[in-house]
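Here it is: the structure, laid out below.
Only a single protein chain was left out; the remaining protein chains are all shown in position.
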Amino acid sequence: MTELQVLLFASYAEAFGASAVTVSVPESATSADVVAALRSLPGGAVLPEAPVVAVDRRYVRSPVAVRAGQEIALIPPVAGG
Amino acid sequence: MTELQVLLFASYAEAFGASAVTVSVPESATSADVVAALRSLPGGAVLPEAPVVAVDRRYVRSPVAVRAGQEIALIPPVAGG
Amino acid sequence: MIRCAIVTTPIDPAALLAEVTTPSTGATTLFLGTVRDVNDGRAVTGIEYSAYTAMALDEMERITQEATQRFEGIRIVIEHRVGILLLQEVSVAIAVAHARRAPAMDASRFAIEELKRRVPVWKQEHYVDGDRHWIDPTAMQTTTGASS
Partner (left out) sequence: MIRCAIVTTPIDPAALLAEVTTPSTGATTLFLGTVRDVNDGRAVTGIEYSAYTAMALDEMERITQEATQRFEGIRIVIEHRVGILLLQEVSVAIAVAHARRAPAMDASRFAIEELKRRVPVWKQEHYVDGDRHWIDPTAMQTTTGASS
């Protein structure tokens, strides 16, 4: 298992009560595993079926392998402008 | 015959050497008659085949009857903006 | 809300933005036409704008009325400057505000396209070599390079 930090923003940060949380996932984890781990935490019910994930400040459209050292973030529906 | 004043602007004013000229036309004259009269004046060669005419500050698309008291103008190709 | 003007002094874009923006608008657009240094390959020092002022104002009013009908709820201000303008000076400014961005942007574009097509304003470019030339957007480019 490895520990990964996940950045949270806006409504997600509010629901989890934190702007970042750490989850334990297998070494060969994907972004989908990270989402599943988050969903089991208090506040995890806020997440939609397939929340948008960004890795190293880029959107990832389908599950990708993730590892410690990457900047992993969950992106609520954006509302800029 | 009646005398009509015609406003000139930009390249037309430059060619005629005046910002307004007076032409003599029949009582039942149209805007086309006004243009024909202008064409015979010094500088009239500058006019294209069908110069744009405005009467009372509105474009007229085909020859219309004109009379003294109206504001008649010849409009060179516009280039605002 | 509509206002159109032909002005002889520098246009203040920030003032136009403030004029159209209200607590009920959510999008404001501004279009500025500015004098540029090269046209058709010739070095320009400035442009002299002239207008048939009374009709230009009427035509600008008609354009903004049409814009208001097409894009309901817009607030629009148009100012066109006349006289001799130097490089980078603003010749025309169109400010539009609306609750939403699409009508604001569409109305801005409609207004500048119609203004260029219909408003009786003319420009004479002044070149580095002292020559001057009336701009005729309807003319084809000639082999002498003197038109367009």
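Residue numbering begins at 1 within each chain, and the chains themselves are lettered A, B and C in the order written.
Going forward, contacts are C-beta pairs under 8 Å (C-beta built on N, C-alpha and C of every residue); 3 or more make two chains touch, one makes a residue touch a chain.
For clarity, every value in this text was computed on a predicted model and none was experimentally measured.
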item: Which displayed chains the unshown chain touches; value: A, C
item: Full-complex contact with the absent chain, from A:M1, A:A45 or A:A79; value: A:A79
item: Touching residue (missing chain; options C:D37, C:E72 or C:D131); value: C:D37
item: Chain not shown, touching residues in chain C; value: 13-14, 17, 21-38, 87-88, 99, 101, 105, 108-109, 112
item: Missing-chain contacts mapped onto chain A; value: 7, 9-11, 14, 54, 57-59, 71, 73, 75-81
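By definition in this document, only the chains that are shown with their structure count from here on.
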item: Cα-centroid distance, chain A relative to chain B, in whole angstrom; value: 73
item: Gap in Å, rounded to a whole number, between the CA centres of chain C and chain A; value: 49
item: Chain B-chain C separation of Cα centroids, rounded to whole Å; value: 26
item: Interface hub residues of chain A, defined as touching at least two other chains; value: none
item: Touching two or more other chains - residues of chain C; value: none
